[in-house]
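Every protein chain except one is present and positioned as in the full complex.
Let's turn to subunit A:
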Amino acid sequence: MYADLLHALPNVFAFANFAAVIIGVIAGIVVGAMPGLSATMAISVLVPFTFGLEPLVALGLMAGIYNGAMYGGAIPAVLLRIPGTPAAVATTFDGYPMAQKGKGGLALQVAVVSSSLGGIASAFALMLLAPPLSKVTLLFGPSEVFWVAVFGLASIIFLLGGNPVKGLISACFGVFVSVVGSDPIYGNDRFTFGQLEMLDGIHIVILLVGLYALPPVIDLLETPLKTGVNSSNLGTEPIWKALPRMKYWKTWIRGSLIGIWIGILPGAGGSMAAFMSYNEARRSSKTPDTWGEGEPEGVAAAEVANNADTASALIPALTLGIPGTAVAAVMLGGLLVHGLQPGPMLFRENPDVVFGFMWQFLFGAILLVLLGGSLATNSFARLLNLPRPLLGSVIIVLMLIGVYSIHGRMFDVYLMLGFGAIGWVMDKLKFPLPPVVLGLILGGFAEENLRLALRIGRGDPAVLFQNTTSLILVALTIAVIVGPSLKKRFLDGRKTAE
C-alpha cells in the first residue's frame, strides 16, 4: 500500500493536476468567505462540470475547495461575526473579539496556520490509517450514533457559555427545526404545511445564514454612518514574524485528533469538531476566563479541528461509502462520476487516482498557508474599510444569492429571512445561537438513530445500553452535564476551607 502511495506521487505534480489544487484552494477560500456559500455547495456545482475533466484535475479541484472553504469560513467569522460556513461558528467566539480589539489580522493568521496544520494532520490520517480507522466506523451502529449525537448536544448546552437554561432552549429550538420535513422512518410529513419544498427539512445553510448573518448586518446598518467598521489598522504583520509566537502545540494536536475522530463518525462533521476542540482547549487552559474575549488560542482550537475533519471524513466515505460530512457526500458523487466506486476494492483497483487524490489533499492543506495567508490579510481584510451601508448591502446580496442557489428557489430565501428575524430577537435576548445550529445538525441524527436502534431492539430501550461503546458515550454525556456544577462546588468548598 505504501508503495502505491509513492507511486501515485509524481502524477500529482503534473501541471494540470497541481494547478487544479491551487485554483481549488483559492476558489474554496473565496466561497467559504461568502456567507451562504459553502464547500458543499461549491462542490455540488462543480461536479457536473468535472465529467469532461481528467480524474485528478477534477479531484484536485475538490480537494482544494474543501480545504480552502474550511478556512475561508473563518474570514467573515473573525471580521464580522458571520461564520462563512457552519464549521466556522466556533471561530466567532474569540476571533470576532480579537478583531474588535484591532487584532483581526493576527486572528486570521492564527486561523490560517491552524487550518493548514489540521488539514495536514487529517491528510496523513487518510493516507496512512484509512483501513484501520474504517474498522472503528463499523463499531458505530444506530445506538452508538445516537449517543454521539446526545453527547454533542449535551456538550454544546452545558459547556459553552454561561447560561445552560438558555442554551437548552436554543438547542430545543434547533432540534425542533430538525423535526420539520418527512420523518426518517415512515416518511410522514411533519410541519410542512403541505409544501413540497419543506419535505426534505430545513437545509442547514438556510438556518445558518438567517440566524448568523442577518443580525450582524442589521447591527452594521443600525450604527451611525462612519467611514468603515474598523478603519484603524488590522494589526497585520508579515506572517513569518507572527509565526514563531504561535505556540499552541497542545491545542493543535488535541484539535487535530478531535477533528479526525469526529470526521470518521457519520453525520456531525466540522461544526461539532470545532466546538469540541474549543471546549477541550478552554477546559485545559490556565486562563479559561479570557476565552470568549479574544483569546487567539480559541481561534486556533476551532480552526485546527474544522480542517482536521476534512480528509478523515473521506475515510468512511472511500472505504464504506458512508460520508462523514455533507461535503464528503457530494465528493462521493464526484468520485463516482469518474468510475471510482467506494468500497474496500477502491484502493486496489484505482491506486494511482485514489492515492493521488490523498496527496492532493495534503498539498491543498500546505498551500493553504501560502495562499490563504496572503489572500486573506491582503484583500479580504480590507473589506472592513468599506463604508457600512455598502458592506451591509453587499453581504445581504451574497446571502440572498447563496441561499437561493441551494435549490434554486425563492421559498428558501423567505425561510432564511424568517430565521433572520428569529435570530435577531434571540441575539438581543442573549440566547446563544450555536446550540440552534448544532440542534438542527444533531437533532435529526439523534432521532433517526434512536428510532432505528429501537426497531432493532424491537421496542426495548435496553438496546441502547448493550455494548461498551454506548456505555462509554453515556458516561461522557453524564460527565459533561454534571461536571461543571461538581467542579464549581469543589472550588467553592476549597474557598470556604481557606
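Here is the rule we use: a contact is a pair of C-beta atoms (placed from the backbone, for glycine too) under 8 Å apart; a residue touches a chain by one contact, two chains touch by 3 or more; residues count from 1.
Criterion: contacts and distances are computed from a predicted model.
UniProt lists the omitted chain of the complex under the protein name "Argininosuccinate lyase" (options: "(2Fe-2S) ferredoxin domain-containing protein", "FAD-dependent oxidoreductase", "Argininosuccinate lyase" or "Anti-sigma factor"). Per the touch definition above, the residue from A:Pro184, A:Gly292 or A:Gly483 contacting the chain not shown is A:Pro184. Considering the full assembly, A:Leu346 is the residue among A:Val57, A:Leu108, A:Ala274 or A:Leu346 that touches the omitted chain.
Interface note for the absent chain: among A:Gly334, A:Gly402 or A:Gly439, the touching residue is A:Gly334.
Considering the complete assembly, subunit A touches the hidden chain via residues 44-45, 47-48, 51, 137-142, 182, 184-189, 196-197, 199-200, 266, 316, 320-323, 330, 332-334, 336-337, 339, 341-346, 407-408, 448, 452, 455-456, 458.
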